[in-house]
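Only one protein chain is missing; all other protein chains are in place.
Just so it is clear, A and B label the chains in written order, and each chain counts residues from 1 on its own.
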Amino acid sequence: MKRDIRELFKNEEFPKKKLPNFHEEEFLGKLEKLNRKEKSKPFLQIFKIAASIVLMLSVGYYFLSTKTAVKQEDQPTLFVQVKQIEKEYLKNIREEWNDFVAQTTDKNLIEKYKEKLLKLDTNYGRVSKQFEENPNNINILESLIKNLQLRLELLKDIKEHLKELNQKNTSNETIYI
Amino acid sequence: MSQKIDVLISQSKQGNQKAQMKLYKLYCEAMFFIASRYMNCEEEAKDVVQEGFIKAFSKLNSYTLKTSFGAWLKRIVINHCLDTLKKKQIETISLDNYPLEVVVDETWDFDIGITKDMILTAIEKLNQKQQLVVKLYLIEGYDHIEISEILEIPIKTSRTQLRRGKLQLQELLKAQKHEARY
Partner (left out) sequence: MRPFIYSILFFLSITLTQAQREELVLKERFKVDESTILNLDVDNVTILFKESSDDTIKIEYSILFKKNSEEVVYRVFKDINAKVTKHKNVINLEVKNSMYVGELHNIDIDLSSFKELLFGYVKSVKEKKLAYRSKDSILKEIQVSLGTDTQDYIERLKKKNPTKKYGEGSKKFEQKFIIYVPKNLKIKLKALRSRITFNCNIHKPIKVNAYNTYFKLKKVLNKKSEFDLDMGIFQAENIVGGKFNFKDVDKVVIGTISNAKITTEISKVQIGEIGKGVKFIDFNSKLYFYDFDKNFNLFELSGDYSKLHFFDKKNTVTLSAFGNTTTVNFDGQKISFEPRKENKKYKMLEKKIKNKDNYFGHIDLNITHGIIEIKSREKEH
């Protein structure tokens, strides 16, 4: 007769086994070391500071260009915060791109910008991976945010350039000054 | 009992060393039993258990009440066992050169004469790769998704190793049974 041996192992309460002598004292020592470390500079604290830096970095740039009020809220984890900022930037970048493409018929110009943004996007992917491997590296974080800022600034600048070209105080004749 | 544990957990989260020691005393023997299954000697198993507890206490904030504390702790301890084994260059699991078979064979029916102890002994005779997967599946009760996370292997590999382990177990136990008869 056969039976499913998986049943044999189910409903296992945790069986116990005695540890070697003095294990409790030994563990107490390890515990004390941990608690001492936790009291000094908690890693999470640095993450939190870095997170608010990142927020300030992005907000700082927006602050002077859009003159909106600066609000600083308490954020949970660094990763979440970075993802939020990334989402915000990518949304704005997409909007600016659409505006830009609508503003011009110069195919060469659009092609050059497409190429440049693609390059920055690829670079961003690479830096993101580095950030996932080293989430406590503030320099990697900075380059992540700088990449997003650069993309946005690029698009804003070319849009402004095109806008200025379109303003009409025109002349069809040579001007001598 | 579980209320008491909840209190201990929340106190431990706040860094209360006494509460942490109490939790250790409550769970260490169970964790030691589990670790002993994977580590080669008692000293190593004890170290792994203690380090596992330390890890657990340092990330206690990520413990939600979705699972029981014991199950959560067990996962940490098992992960740490495997990390330690990996560091010692003991080969765990890698993608095999065998083509991956797709057949799904769900039966685990063994002859009733085969006792639990016989099965446990036979498991120890399996090769490292199959042993780990069989232990995690059969004894710890993890499913293939969990096993693939713990061992950091693809789910297909987990299934394949499990199937092979089961077949191997059947082979080993068949032989034993024949021996027992004579």
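Keep this in mind: a contact is a pair of C-beta atoms (placed from the backbone, for glycine too) under 8 Å apart; a residue touches a chain by one contact, two chains touch by 3 or more.
This structure is a prediction, so every number in the text was calculated from the model and none was measured.
Of the chains on view, those touched by the hidden chain across the whole complex are A. Residue-wise, the contact with the chain that is not shown comes from A:K112, picked out of A:R3, A:K18, A:K87 or A:K112. With the whole complex as reference, residues 46, 49-50, 52-53, 56-57, 60-61, 63-64, 106, 108-109, 112, 116, 119, 130, 134, 136-140, 142-143, 150, 154, 157-158, 161, 164-165, 167-172, 174-177 of subunit A touch the missing chain.
In the analysis below, only the chains that are shown with their structure count from here on.
One inter-chain figure worth recording: subunit A and subunit B are separated by 36 Å, centre to centre, where each centre is the mean of the chain's CA atoms. Subunit A contributes residues 1-6, 8-10, 12, 14-20, 23-24, 26-28, 30-32, 34-35, 38-39 to its touches with subunit B in the complex. Contact residues on subunit B toward subunit A in their complex (touch as defined above): 15, 17, 20-21, 24-25, 27-30, 32-34, 36, 42-43, 46, 49-51, 53-54, 57-58, 70, 74, 107-112, 114, 116, 119, 138-139, 141.
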